[in-house]
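Only one protein chain is missing; all other protein chains are in place.
Let's look at chain A:
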Amino acid sequence: MAAPSELFCWKAGLGLPSVNTDCLIVLAYARFSGAPLKIHKISNPWRSPTGSLPALRTKEEGSCSQPSQIIIQLRKQKYNADYDLSAKEGADTLAFTSLLEERLLPALIYALWVDPKNYAEVTRRWYGENMCFPLNFFLPGRMQNRQLERLRLIRGNDALEAGEEAEKELYHDALECLNLLSQRLGSNKFFFGDSPSSLDAYVFGHLAPLIKIQLPNCRLQQNLKNLDNLSTYCSNILSLYFPSESKEGVGRPVSSTQQGGDFDNEPYKRRKQLLSVLVAVAAMLSYALLTGIVAIEHMQEEHVGPASLRGPSHEDEEEE
């Protein structure tokens, strides 16, 4: 364990330490297990070692992107938040994680990426504002297509479209899952005793976007308000393990590297550079036109026919 591993994830936004569920899971687990990671909060997935976020880069084992693989890597480095769990609790962790992925995740994908109003007003706006030029033009659209396809494949329904029917079905399943989670959590602080485990990381990663992000068109959020213990649970984790982010709301990333600063300024810097280059080229062209071609037209008016070919060179010699 010579140098700390590096974790690349989406930067903070919309009231959360990271806008992406998988990144939230990994960040939460890292905080729970006390792993000393060098965290790079970026907004350009192409800069990550695996091409997608989150990504963990270790010196020995290369890079991986799936949250479950990242957690396994951290466990290998002896940062294990599940150390105190009994075998049965470990089994419950697997079971409830599967429940989350099958029932809650589709509704989350729908609410953030497929529902047209939410996508236009919240998701696309955030990604468009926070990605660098020119990625912000096409990458959110591409991400939306991928998420829709992923949703269709998870549900096994190729004809799934944004609409009343799909929304009702997905939210119904998700609400059932949330009720089950609420019943399992009861009035405990965390799912297994007083210290958080990987299941808490998974639940937090899926639940926090639903609770914290203000979505204009999401009936599920209204139903969630009735489940007090889940809201308290999320706020608890945010205040205990992500104190700086929870205070600022939509704040700057806490642990950003020197690259983070550049990415914030870069879209404007590049735009300015491009504009100035364009202005310079336009100026040179217009100068060339003004001195060259305008002169040619002038000559053609006065001298008819054959002389026009020699006109510009004649004019150039005179000027020089």
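Assume a contact is a pair of C-beta atoms (placed from the backbone, for glycine too) under 8 Å apart; a residue touches a chain by one contact, two chains touch by 3 or more; residues count from 1.
One rule holds in what follows: contacts and distances are computed from a predicted model.
Protein name for the hidden chain, per its UniProt entry and selected from "Collectrin-like domain-containing protein", "ORM1 1", "Glucosidase 2 subunit beta" or "Metaxin-2": "Metaxin-2". Among A:8, A:96, A:113 or A:242, only A:96 touches the chain that is left out of the view. Within the full complex, the residue among A:145, A:183 or A:273 touching the omitted chain is A:183. Hidden from this view is one chain, which touches chain A at 66, 87-88, 90-92, 94-96, 98-99, 101-103, 149-150, 153-154, 156, 165, 168-169, 172, 176, 180-181, 183-184, 186.
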